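All protein chains but one are shown in place.
Our next item is chain A:
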Amino acid sequence: MLVPWRGGWNPRSKSPGQALEEERHVRANDRDYNERFSYADNRIKTAKYNVFTFLPINLFEQFQRFANAYFLVLLILQLIPEISSLSWFTTIVPLVLVLAITAVKDFYRTLSVSSLCCLQADLLLLSSSEPYGLCYIETAELDGETNLKVRQALTVTSDLGDDVAKLADFSGEVICEPPNNKLDKFTGTLCWKDNKYSLDNEKMLLRGCVLRNTEWCFGLVIFAGTSLQFSSMKYDEIFLVFFQIFGFLICMGIILAIGNTIWEQKVGSDFWEYLQWKELTINAVFSGFLTFWSYIIILNTVVPISLYVSVEVLRLGHSYFINWDRRMYYSRKDTPAEARTTTLNEELGQVEFIFSDKTGTLTQNIMVFNKCSINGKTYGTLEHFLLYIHTDKWKTPCVDFSFNPLMDRKFRFHDSSLVEAIKLEEPLVQEFFRLLALCHTIMPEERNEGELVYQAQSPDEGALVTAARNFGFVFRSRTPETITLYEMGQAVTYQLLAILDFNNVRKRMSVIVRNPKGQLKLYSKGADTILFDRLDPSNEELMFTTSEHLNEFAGEGLRTLALAYKDLDEDVFDEWMKKLLFASTALDNREEKLGALYEEIEQRMLLLGATAIEDKLQEGVPETIACLTLANIKIWVLTGDKLETAMNIGYSCNMTAKEKIMGPSKDKFSSGLDMEKTELYSSDSVFEETIIAEYALIINGHSLVKSSILVDVACLCKTVICCRVTPLQKALVVELIKRHKRAVTLAIGDGANDVSMIKTAHIGVGISGQEGMQAVLASDYSFAQFRYLQRLLLVHGRWSYHRMCNFLCYFFYKNFAFTLVHFWYGFLCGFSAQTVYDQWFITLFNIVYTSLPVLAMGLFDQVSLQYSLRFPNLYRPGQLNQLFNKRKFFTCTLQGVCTSFILFFIPYGAFMTAVRDDGAHISDQQAFAVTIATSLVIVVSVQIGLDTNYWTAVNHFFIWGSLAVYFAILFAMHSDGIFTIFPNQFPFIGKNINGYIGSL
């Protein structure tokens, strides 16, 4: 399923027939040795075909598809003379057409080769361009975390450097675990020169990682192979219908075969004198068996090949309409909407659940330093947060930063009192910005003097450091041991002694620096809840004021961080440093030991204040969400952010009613964890908002376990926000809903961490126009702005759904009306599989006479555009699948069956005794066939006329044109007008209108 499989990447290697691989041996530069194990290799074929193999391979692959194979079998059946009831061309003409179209499509796809963006195999890091064999990687594709991670090679191997000759001589042998799906653990040993070195995850570069800040590295490939697709179960609704019809077909075949067996025994045996196929007819059962296949051939037109072609064409057309839509084109980034798959358009009209990423999807991922609280005093505009979003205007004038030559011109701040404070050199304010300038992992780039660009892993950090920069604490450069700031124009260099990393558990980050005066300082920033627990008791009062401010900020939808510092004693630090060095070389449990050490020193800190960063919403997000909610679509926000931020976004997006949620949430979140835990689930933390009028459920990532209760509770709520979810959990949530609700799900996201979710949901939407392309590449649809989702679903989705449903209904109606005439005729022709129509009519009916009008309807039909947007409720029928479900399918096939019945038996009654006005009998097969065929073409044309709501010129042209072509071909084939067209078409049309109006 969704779990990225490390190593072999191919679950088949663990198939039961094969002995399990218990450990893996890889010897460097020894191909012969390695090949003994037949591990998967990582040869990448950029193209599946070449010019010569294209045709056979493509054909082979196409015939592996069920439908195509089915038609091939039909074709083969037709070549057996005893069975063949139709000429071979009736099947081969459409089949060749389908194969050709698909082949052209595949060929076109072959030409576009995907680019390689990341590591293609799991490597053991040997050496790199950085000192000590360090190597920086980003693992966003694997776990969605965008911060840099460090990997370090073994010292023995890092000495190899980039000396190719030495590397080529490297002959270490790695013995390690077989491929598995654990991303964070690896155990193995490297044997080289009679020494053994233990290997762990810190020395591995996993497939999918992206190298950052590292020029090169050498590695030993441990696991390679073809990648396991994040296979999504995107099924084809039409396929299910296909199977039903297939069953129906077999039933009819069996009925007719039994009929034939009986007829052969009772009647047919008397007929031997005239037929003399004794070798077959002597055995009535065998004759029945042959008849079965003959009827399968004749009746297969209930699911004609042209259906597949037509559906493909329709879907392609609908996709193009999406691509062409100007209202989903984002001019600022020159990004039109793009339908990347064609098969899901109609499901866009049935979406019930939307799973949305937050960052970059609902928000612009532009962080703006908006407010801060320093030593119990808030700075920043006090205007209501929501006001900014809607008006995008600031009431107060911007602060003038001209005193600072290194400022970032794009930065805006709206409270000049903070600048005053800086200018007055208030020590705590200075300390506050110093902390912001020191405590981070940003890499600066100074292209020209004074033109600083920050390479930030997270935009939050960027915003904070930029703020510090503008307030006169400019982070200028960094070496592994030092950080240089320009404090109010003065260059100050700090010695960087230790970086206490950020991670998801610690939720904080600290640096220990020695300032030029020789003082040791620890600066820490992190989540308020975490930091507040580690403050000096003397800080309590400040903590309460700050915490009030923090709640205020959070209530306005801002992202908050608390800042604290600590002065360190020389002795304490020295001792701690020793322990740190020791722990960092530990072979096992290194992570935990380090964590404990960090914990030890990050105690009794002094609170400085808090920052509030605004996460700017994208345009029109609240309106879109409101509209989609009206359309009864449930919107779930899945975010990696912390609870408070997630809730804030809930408020600002109109997802949760502000007044209602604010009150209880405050109390609950401080104490709610334990209470709710015991109340609802015994093991996991669940936060639940129960407000009488509206429910909003906010869940922690950990509680997203396959619990169906969760689904029930969540579905009662109007809004669900899942916070602190990892990319895999995002996919799990989607999977959960897919499994329990059988509803169409849509996932929308922009980043690599949304890929799994996008691939799991029925429909994946990627926000394009951003830097990363992974989400777009994994998605089915992409556009630049979240608000286009409204148009995609309510207009394109609804239309596609209506069109496809009308198309299918009509198509099945038409083909049942067309085909079942043979069934009725079976009762009169001794079940001998004699066709009613002549063969050319059968061949042309679906591809010439009736295909274009229904295609035109499927492409151009519209259900009122204004109503679609004004009354989102109209989306409901799609969600309930009211337009094409089993009942509807049954109705239209029944209509088709009735039509065929009338079409057959009225001419039958009329022809029983009919003669032409010159006396010649016309109860012959040909005249009968032509009459029925003509009636049929007229009746289905009238029906399509009634089904079409929106008559464009194209519809007129196709409908009238098809009729004209039919009569032209008819008269061409029967040049003298061998019959007078009976006026008996009129009753059928009348009856049809009956049936149609009746079914309204």
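Definition applied: a contact is a pair of C-beta atoms (placed from the backbone, for glycine too) under 8 Å apart; a residue touches a chain by one contact, two chains touch by 3 or more; residues count from 1.
Quick note on the criterion: contacts and distances are computed from a predicted model.
Within the choices "AP-3 complex subunit delta-1", "Tax1-binding protein 3", "Sesquipedalian" or "Cell cycle control protein", the name that UniProt assigns to the complex's undisplayed chain is "Cell cycle control protein". Which of A:68, A:294, A:310 or A:430 touches the hidden chain is settled by the complete complex: it is A:294.
Contact with the omitted chain, checked across A:85, A:510, A:785 or A:851, is made by A:85. Only one residue from A:243, A:324, A:403 or A:544 touches the chain missing from this view: A:324.
Taking the whole complex into account, chain A touches the unshown chain at residues 81, 85, 267-268, 270-277, 294, 319-321, 323-326, 329, 331, 334-336, 338-342, 828-830, 832-835, 860, 862, 906, 908-929, 949-955, 974-976, 978, 983-984, 986-987, 990-991, 993-994, 997-998, 1000.
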